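Below is the structure I would like to discuss, written out as structure tokens.
With one protein chain withheld, the remaining protein chains of the complex are depicted in position.
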Amino acid sequence: MAKKVGIPRGLFYYQYYPLWKTFFEELGAEIVVSDFTNKQILDSGVKSCVDEACLPVKLFYGHVLNLKDKVDYLFIPRFTSISKGEYICPKFGGLPDMIRHSLKELPEIIDTEVNLRKSKKNAFKAAVDVGNYFSSDRHVIKSAYQKALNSYREFRSNVRKGVLPGDILSKRRGVLNKSSDETVNIAIIGHVYNLYDNYMNMDMIYKLRSMGVNITTIEMLDGKVIDEKNQMLPKKMFWNFGRKAVGGAFHIMEREDIDGIIYLMSFGCGVDSFVCDLIERKVRNTKDIPFTVLTIDEHSGEAGMNTRLEAFIDMIRWRNRNEADVPAYG
Amino acid sequence: MGETGYYLGIDVGSVSTNLVIIDEEDKVLEKLYIRTSGQPINALRNGMKTLTNRLNTNNIHIKGVGTTGSGRQLASVILGADIVKNEITTHAVAAQKMVPGVKTILEIGGQDSKIIVLRNGVIYDFAMNTVCAAGTGSFLDRQASRLEIPIEEFGGYALRSTSPVRIAGRCAVFAESDMIHKQQTGHSTEDIINGLCEALVRNYLNNLAKSKEILEPIVFQGGVAANVGIVAAFERALGKKIVIPKYHDVMGAFGAALIAKEEMTRKNTKSNFYGFGTTENEYKAKSVECQDCSNMCEVIEISANSEVIARWGDRCGKWSELDGSSEQVG
Partner (left out) sequence: MKLTFPHMGNTYITAKTLLDDLDVDYIIPPFNNKKALEIGTKYAPELACLPLKINIGNYIQAYEKGADTVLITGGCGPCRFGYYCEMHRAILKDAGYEMDILTLEMPNQGVKELYRRVKKLAGGFNAYKIIKALKNTAQISKSVDELERLTFQVRPREIKKGSTDKIYKIFLNKALKTNGSEALKKLIKATEDELREVEVDRNFKPLKVGIVGEIYTTIDPFSNFNIQSKLGNMGIEVNRRVTISEWVIDHIIKNALHLPRDRSHIEAAKPYLGTMIGGHAQETIGNTILHAKEGYDGIVQVYPLTCMPEIVAESILPTIEKDFDIPILTLIIDEMTGEAGYVTRIEAFVDLLRKRKERTEHGRDWLLSGN
């Protein structure tokens, strides 16, 4: 019988799932993904995780609990770095340890370290380590890894063409909803696991679409553009997300087709607290474009989110109309 | 035709439900401030009754109705609104009417607080309190009752303070415990109240108003604007003059009426308003946790004379799309 590998639907699931899926399937493993985030996953995660952690980490705990009795392995790689010379949030590096010391009766955790800080080649090394759980044949692993990379590239290329990762992953290809009002183009900046977990962000993306909003995220941008814009910083950002977010935001600011920027941040996220502040300062000091920060935590109410989103879009339409000299409120 | 038209604006908040009627000249004919006390339908009914008693409603032709506030959807369903607007937009519209050229709106209501920045007569930026109640009216209410001082006299006490006390606390719970501690160490009530006012203003300015340029004219509205202690604390902290508009406690409703007027004049259609007697219907609101999936959405159902007239709160749309087959929730 095929070994069952559990993949919690949280954190880097939203970035790497296509790669992991192909890799494990090619190795003959069966993949079990935890349910879409729901109230029970949220509640159990919040209950079992230290209070001070950010919401995405708490949700990840909930996803682990949702899976733990259904699988032979839990796949919780130890991400230290996902790109050369860069880091990610320290919580990712300690994630398997946090999980192991907070939750009981877990299946075996595959916690191979992924550290590409020194060299990109370590990715293959990590793949071999993970692959060894299922196959001793290095060739099989190598071929599975190649196919996995292809899946990942296809995913990335679709995203770059303008498909939201969340739509691909949730197979909910609800493109732009019809709205009687004129289309507004909004860029949303935030961690993938905040942007594409519809439960956590209270269906933000779909709510915006139903108001006639077209959405751009940094995942859709060209890596070269991002790198180029990063040169504007005196000291390089050492967080992978921070570099992409800052570069992406600087690029978006210069685009005439974007009507507003939303930064979606989770309360208590250390990286967001700096990255968002730097972006906000830059935006406010250089361009007259609507910018707002939406903060979510487990206490966030949906009513507040709706009010903010509606008011933000109202504000943009009001401004646009004002520029066209039509005196009208929202 | 020829008869004068009036517009009704209703703001259903968690603490108060406000109603305003304006005429074609935007003059306020009547305004009401009613405690919601957790029962918005009752509050609406009381409001409509009072209006009927005070005015000869037979001669009042309502040409448009606008609802706002966290209960805007509910009010819209019950009264038949023409526009449903978020409270940020309505507050901005009202402030502009009262104080033309206003550049900054500080708003502190019962359960939330906002800052709205306007430039050239257009909302330029805004923020709403994110985390807690320490910067809202309910917090002051609670502390006033703890100190056994009527909330109306709260501000007066603050003005009599001679040596301010620093009350610490990010959230209401901690601020309260620190206040109790200060009481025990023998500080005078006046100084403690002043300390509370300063803590509220400090929290507001540090969290909400960060990165916002506070330019004059500055308008302060919402229920808390009646508190002279808070007004004084704001003026001290900002070093600027603050304007309290005439209808400071019902600005949301006033704004909703103004927008309704604008909208109806533009559309030139008949209002959806059900009439002043509509609240005589037997309304029932119930909330049920839907068990059909793990999202466990809290679905709100409103029925009038035991006929379901609206539902909301579901993520999937199964309940909110009323299809006539009035299946009951739960």
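Note that the chains are named A and B in the order they appear, and that numbering of residues resets to 1 at the start of each chain.
Just so we're on the same page, contacts are C-beta pairs under 8 Å (C-beta built on N, C-alpha and C of every residue); 3 or more make two chains touch, one makes a residue touch a chain.
Quantities reported herein were computed from a predicted structural model and do not represent experimental measurements.
Enquirer: Across the whole complex, list the residues on chain B that are touched by the chain not included here.
Expert: The list for chain B reads 166, 168-171, 174, 177-178, 181, 205-207, 210.
Enquirer: For review purposes, identify every residue of chain A that touches the missing chain, sorted by number.
Expert: Spelled out for chain A, the touching residues are 49-50, 52-53, 78, 80, 86-91, 93-94, 96-98, 101-102, 111, 113, 233-239, 242, 267-274, 276-278, 281, 285.
We adopt the following convention: only the chains that are shown with their structure count from here on.
Enquirer: So in the complex, which bits of chain B are touching chain A?
Expert: Contact set of chain B toward chain A: 70, 85-89, 93, 112, 120-128, 130-131, 211, 258-259, 262, 266, 293-296, 315.
Enquirer: Using the touch definition up top, name the residues of chain A that touch chain B in the complex.
Expert: 35, 38-41, 199, 203, 267, 280-281, 284, 290-293, 295, 297, 299, 303-304, 306-308, 310-312, 314-315, 318-319, 322, 328-330
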